[in-house]
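Note that one protein chain of the assembly has been removed; the remaining protein chains are unaltered in position.
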Amino acid sequence: MNIHEYQAKEILRAHGVPVPPGEVATTAQEAQRIAAGFGGAVVVKAQVHAGGRGKAGGVKLARDAAEAKERAGAILGMKIKGLTVQKVLITPAEEIASEAYVGVIVDRASKSPVFMVSRQGGIDIEEVAASNPDAIQKLAVDARYGLLPFQAYWLATQLYDGIAQQRACARILRQLHEAFVASGASLAEINPLITTPAGELKAIDAKINIDDNELDRRPEIEALRDTSAEPESETIAREAGLTFIQLEGNIGAVVNGAGLAMATMDLIKFYGGEPANFLDIGGSSNPEKVVNALRIITGDPRVKVICFNIFGGITRCDDVANGIVEATKRIAIRVPLVIRLTGTNEEKALEILNAAGYSATTSMDEVVQRAVELANPSAGA
Amino acid sequence: MNIHEYQAKEILRAHGVPVPPGEVATTAQEAQRIAAGFGGAVVVKAQVHAGGRGKAGGVKLARDAAEAKERAGAILGMKIKGLTVQKVLITPAEEIASEAYVGVIVDRASKSPVFMVSRQGGIDIEEVAASNPDAIQKLAVDARYGLLPFQAYWLATQLYDGIAQQRACARILRQLHEAFVASGASLAEINPLITTPAGELKAIDAKINIDDNELDRRPEIEALRDTSAEPESETIAREAGLTFIQLEGNIGAVVNGAGLAMATMDLIKFYGGEPANFLDIGGSSNPEKVVNALRIITGDPRVKVICFNIFGGITRCDDVANGIVEATKRIAIRVPLVIRLTGTNEEKALEILNAAGYSATTSMDEVVQRAVELANPSAGA
Amino acid sequence: MAIFIDESTRLLVQGITGRDGSFHTRQMMDYGTNVVGGVTPGKGGQRFEGPSGKGCPIFDTVRQGVQATGANASIIYVPPAFAADAIMEAAEAGIPFIVAITEGVPVLDMTRVYPYVVEHGARLLGPNCPGLLAPGRSKVGIMPGNIALQGNVGVVSRSGTLTYEVVYQLTRADIGQSTCVGIGGDPIVGTNFIDCLAAFQADPDTRAIVMIGEIGGTDEQKAAEFIKANVSKPVVGFIAGQTAPPGRRMGHAGAIISGSAGTAAEKIQAFQDNGIQVMKRPSDVVPLIREVI
Partner (left out) sequence: MAIFIDESTRLLVQGITGRDGSFHTRQMMDYGTNVVGGVTPGKGGQRFEGPSGKGCPIFDTVRQGVQATGANASIIYVPPAFAADAIMEAAEAGIPFIVAITEGVPVLDMTRVYPYVVEHGARLLGPNCPGLLAPGRSKVGIMPGNIALQGNVGVVSRSGTLTYEVVYQLTRADIGQSTCVGIGGDPIVGTNFIDCLAAFQADPDTRAIVMIGEIGGTDEQKAAEFIKANVSKPVVGFIAGQTAPPGRRMGHAGAIISGSAGTAAEKIQAFQDNGIQVMKRPSDVVPLIREVI
């Protein structure tokens, strides 16, 4: 789950990280009032779940409250990577002597949280990794021990030369690690961590991504979810326990398992079609999930055919068949359904479908080819 | 450091352990008022740093407030193992269906905290260990992981048969472990952990010993120290950074290092003398420590001679010599000093002592024999 | 022979009385797997009734189950909040091979579980995996038994149902499998491609290997290098997510492309560079395997 910059900063602040003050506005007037409260120059920052906000014009300096109103007015409502900006963060402008990057992610290879730090702050760490990998220092954290004080200090010595800043940075790194663990994050970064002309360290921008699997046991983090900042169909899908991603094509797909779902998209393209979505009904089968899946897909007017590709394992084919039958009773489905069902309780499923007037195949190639034909009669397989 | 039952219970309560209410009284009137507040029968329990309170008559049932007053009056002021009872805990009497023991200590052999649990609660675990060792189940906790839920549950299955009580016990064990770690304990035990006729688990008595080395970083635990519950000389010694234990003999000893101090006591006995104390001035030398050591020892009228046995390492002999000279200026020392100094800065130390009119030997046997002669002229070496 | 499991596998089922646990225990019993016991706290002493008169005792703890049955493998169906604990319980009880089916285990839990399992000398498969199937011998997991056929092709995959698809294609073409292993798609899993490839290389009953990867991470690239250096048996590979849009998470934590690392193109290139035949679609497995065996 993505959370906004202002939410990430709130978490960091709660763990002691020095984060300058900031308030969120949803209107230009509110932005003006907040800027006036701070006095002096402020930065107006779009709160949206997309990278590259700065380049897209979503981060602007304002010299005073009037300018803050103007800037906020321009940023609120703009689209960044397809997402509408509905909130801006207003924060006092800081004088910057230098910028560093500090972050921690869960790393597959070392099976541990890994800290990355760089003296090249203020730009995406991916860019630094690509252009100047030696400018990044890494350290894997053994989760059984946590980030040890000497490790934090060692990382700090890679960024700063004086003992005062090294100590301050080591403290921030330990606080960042605490925040990372306490919020169930998969990524937590401060970029930039600035040094002011007076030598103080401050977290000017922050990003925290939450491991979705942590949300059940962290209701306070789940409460940070901003459904207004994601496409509505994805919100509905998530609430129904489905993984759904909207794509550009006209072939709706309902698949169980992420790998098979991706392979189904690949096969649709292989046969000359275009998938309208990625939709994984997941491992645990429940007829209601199928109903919801069909409801979401049929909401997309571009969809010309819906292709089921179900391979039963922990998902039982009969549950899926029941879901299809149930959905056709409750939703007006105006496009053809093509169905592939194999695996656990396949025979029962076929009985259920046949009884309701549907047929099904056991071949993935066959069902996808059929879907492509129906979606686009002119294209041959 | 020892803390009282009521303090240990407060810590456990803060970690969620079900501990019945209780209040401390220092007078019989106060005990009566507290008992009246609870209503019904109460237990009056001496709060004193000694085991075997019950056998010594320090724990009594009182049917009502008037009896509580009477019981408290009898217990307050009584001596248990030489310590005067100055506080009693008043707690409602509980109906008991069964009693268990749960505890955790730091174990040398496994270099870990080790849980011990037994269905034989209400008696000292040492007695159970001696009489029926199979009645105790043990489990070492890997401190890198803490007490894992399955481990707590497994321990609980060793004590209870029903799932409800197993779950309740597992929860209590995890809370006990948290309290143990959070308070820097070397031992934490609940004995008995009772089951009420209704099936509830409650901690009726509790004991927590704190690792002295944890106190610097845990001021809130250090604040629990009850200096009125220990001999005054030991309080003074501790505040001066000395380890002091009062014994029964007439030869005062000032030694650096616990092993050498014990060996000095042993040698005093070997030569027919009786040590008046164990006194370790510790590893880091400081002339002021010597002054304080002499102040404490000369406060004991039984002492007839004071024997220094110093082997310099991290302790520097010249610091000790300076301390002796300084002490003789500030304290009237009416008994002879016999001095042994060897090791780091030994030559400087001898110069300092000689200049002040003292002599010193480098032989431990010699200095101890001399001390025994001076303390007890009739006994030959 | 097969890898990790065989006829001597004595299986304990953690979470045997749950919906998924009980269903799949019956399926495994049906397949002939020697399920020696189950674990559900509070149900110790009861008996799990399986199909055709089969069944097994239930225990409160894994330790009790191991003591009573001599179990040497465990499979976990408990909910995600308890999965980490269940894995560690199995490892501490001395179970040498642990399969965690549970989906949705927090990855930070796994950063502690993984070293714990290693320290206890156990092998973990999963979590969030379909388990494994040695056709005709033993099934430990949720793969449908009827789609597999005993034979000499080893299958290893990060995906669940996509594995079934490939196995199904092989079986329909009468190409049998030695063992089919789903390693799971989570960021931290106990057993990776390389572990399975090494086991297949050592397994005398495996003559060729099918490896099914997906976008995200660099495990397939590392596996490809490992194959070049250490695997003499022919390998056929597939990568799911060739047409996935970059930067979007595709269902499981594994399937995400961040920056330039972990794209399908990169992985396919690594396969080709290291002598691995690449399938364009799942059904290509049949002609490609026919070529090599």
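As written, the chains take the letters A, B and C, and residue 1 is the first residue of each chain.
Everything that follows uses one rule, which is that a contact is a pair of C-beta atoms (placed from the backbone, for glycine too) under 8 Å apart; a residue touches a chain by one contact, two chains touch by 3 or more.
Worth saying up front: this structure is predicted, and the values here are computed from it rather than measured.
Asks: Using the touch definition from the header, name the shown chains in contact with the chain that isn't displayed.
Replies: Missing chain, whole complex, touching shown chains: A, B.
Asks: Of the listed residues A:A97, A:A130 or A:I163, which contacts the missing chain in the full complex?
Replies: Touching the chain that is not displayed is residue A:I163.
Asks: Taking the entire complex into account, which one of B:L247, B:V290 or B:I339 touches the absent chain?
Replies: B:L247
Asks: From the list B:A100, B:L201 or B:M265, pick the residue that touches the absent chain.
Replies: If we include the chain that is not displayed, B:M265 is the one touching it.
Asks: Since one chain has been left out of the picture, which residues of chain A touch it in the full complex?
Replies: 145, 148-151, 153-154, 157, 163, 166-167
Asks: List the chain B residues touching the unshown chain?
Replies: 106, 108-109, 111-113, 126, 129-130, 142-144, 181, 184, 186, 211-214, 216-217, 243, 245, 247, 255-263, 265-270, 275, 278, 280, 282-284, 311-315, 342-344, 364-365
Keep in mind that, in the parts below, only the chains that are shown with their structure count from here on.
Asks: By the contact definition above, name the pair with the higher C-beta contact count: B-C or A-C.
Replies: A-C is joined by more C-beta pairs in contact.
Asks: Relative to chain C, which chain's C-alpha centre is the most remote?
Replies: Measuring from the centre of chain C, the most distant chain centre belongs to B.
Asks: On a C-alpha centroid basis, what's the spacing between chain B and chain C, in Å?
Replies: Centre separation, chain B to chain C: 55 Å.
Asks: Hey, how far is the Cα centre of chain A from the one of chain C, in Å?
Replies: The separation of the two C-alpha centroids amounts to 27 Å.
Asks: Find every residue in chain A that makes contact with two or more other chains and list them.
Replies: 144 - these are the residues of chain A that touch more than one other chain.
Asks: What residues in chain C touch two or more of the other chains?
Replies: 112, 116
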